[in-house]
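Taken from a larger complex, these chains appear in their original positions, while the remainder are omitted.
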Amino acid sequence: MLNKRVDALSRALSVVKSGDTILVGGFGDIGVPLQLVHALAELDVRDLTLVSNNAGTGEIGLSRLFKNRQVSRVIASFPTQAGADHFKAAYERGEVQVELVPQGTLAERLRAGGSGVAAFFTPTAYGTELANGKEVRMIDGRGYVYERAIVGDVALVKARLADRYGNLRYRLASRNFNPLMAMAARHTIAEVTQIVDAGVIDPDDVHTPGVFVDQVVECGA
Amino acid sequence: MSKGWSDADLAARVAETIPNGACVNLGIGLPTTIVRYVPAGREIIFHSENGIIGMGPDPVPGKEDPDVVNAGKKPVTLIAGAAIVHQADSFSLIRSGRLDYSVLGGLQVSEQGDLANWKVPGTKGVGGVGGAMDLVAGARNVFVMMRHTDKNGAPKLLKRCTFPLTGVACVTTVFTDYGVFDCQNGRFIVRELAPGISVEDVERATEASLDFGQARKVARS
């Protein structure tokens, strides 16, 4: 019987290697898989490329990866939010390269990565410095910027419910980037509040189909 | 300092402009207060970039839901009839013209309608862009809500922006403590002056080309 449940965070995270690109769900601290991220901060993996909308605040979440000097590159739309002191310190130490991406472009690049679409043309950032050096194209009289898909090695996502197939359901605005991260990685680990029996989540109510999820860890709320 | 509109006046003035049934995105900071000033009998659909369609009034203190926040990560509520989507669908909505209005803060607006609101040149750090570039590229009407001058009294309505751009030729209307300014054909058409603000006040505090039209008469009467 198929069962994607894994009992230990550390066992789930054993797939992560130094140099990997790690996709992490969440918007600010909402919907961030904190326990997976904290367990990752305990591992001896470094030189990570981190793809996430933000870069942690205070002492929790993604902040720990910067504090531990595990990250060498960040792809984000807003890494500098108030409280992102560990990210800012790592940036000022020159440890971290940053690729700043408009939020909608970040979301769309991840969706493209999870959709087998290699690249697309978006109107966002046309004429701004975030389009510098990028291919642009006029389409029907409007300027568009060429953007490439993002594919990660491992995605860490947070959901409310899962079943043994890895079907996920998120809660309200903690959904945010989580479904996109799950799609865009070669290997996806979900931290969930509760694992339920197969069939409890109605087929019409699944937010992320299990085919995009490799491992599920039940962590409580 | 009783000249011109207070922040609350300004939020109420913007709210008054938005018609019944419109779908509106409110940017971080001052724009998020607009939700408090919707005129009675009018129903506006408020969108938040993190995947909420149908934000309601501020939550009752103590009743905040940690999974229901706006773009500024502040607790909000959902109306009966709200919908949650993931970040890519949220920006699909933005870029495909489903937002009737996007209301953002601004650092500078040029008479060509260029907006600069995400980065001050010469400041330390990488900066953060968030969803602003997508919002101005996608919304049907882009409203900028800001003080008329910067903290040193320097104009923010300029012939050309000197700060990095958020978008090119994207601004519809600017609402400041001095009045309401439509951006059209390379100049600002003064639609309304705030109480106690004279034509001379505006001319003195503005670098961009101004067209007073009927507002001049109103102001002098």
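Per-chain residue numbering starts at 1, and chain names A and B are given in the order in which the chains are listed.
Quick note on the criterion: a contact is a pair of C-beta atoms (placed from the backbone, for glycine too) under 8 Å apart; a residue touches a chain by one contact, two chains touch by 3 or more.
Everything numeric here is computed off the predicted structure, so don't read it as measured data.
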Full complex expressed as chain labels with copy numbers, beyond the one copy shown: A x2, B x2
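What we mean here is this: only the chains that are shown with their structure count from here on.
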Chain A and chain B, separation of their C-alpha mean positions in angstrom: 30
Residue ranges of chain B touching chain A (in the complex, touch as defined): 48-52, 65-69, 73, 78, 84-88, 90-91, 94-95, 124-134, 137-138, 164-168
Footprint of chain B on chain A - complex, ascending: 27-31, 53, 76-81, 88, 91-92, 98, 100-105, 107-108, 110-111, 122-130, 171-180, 207
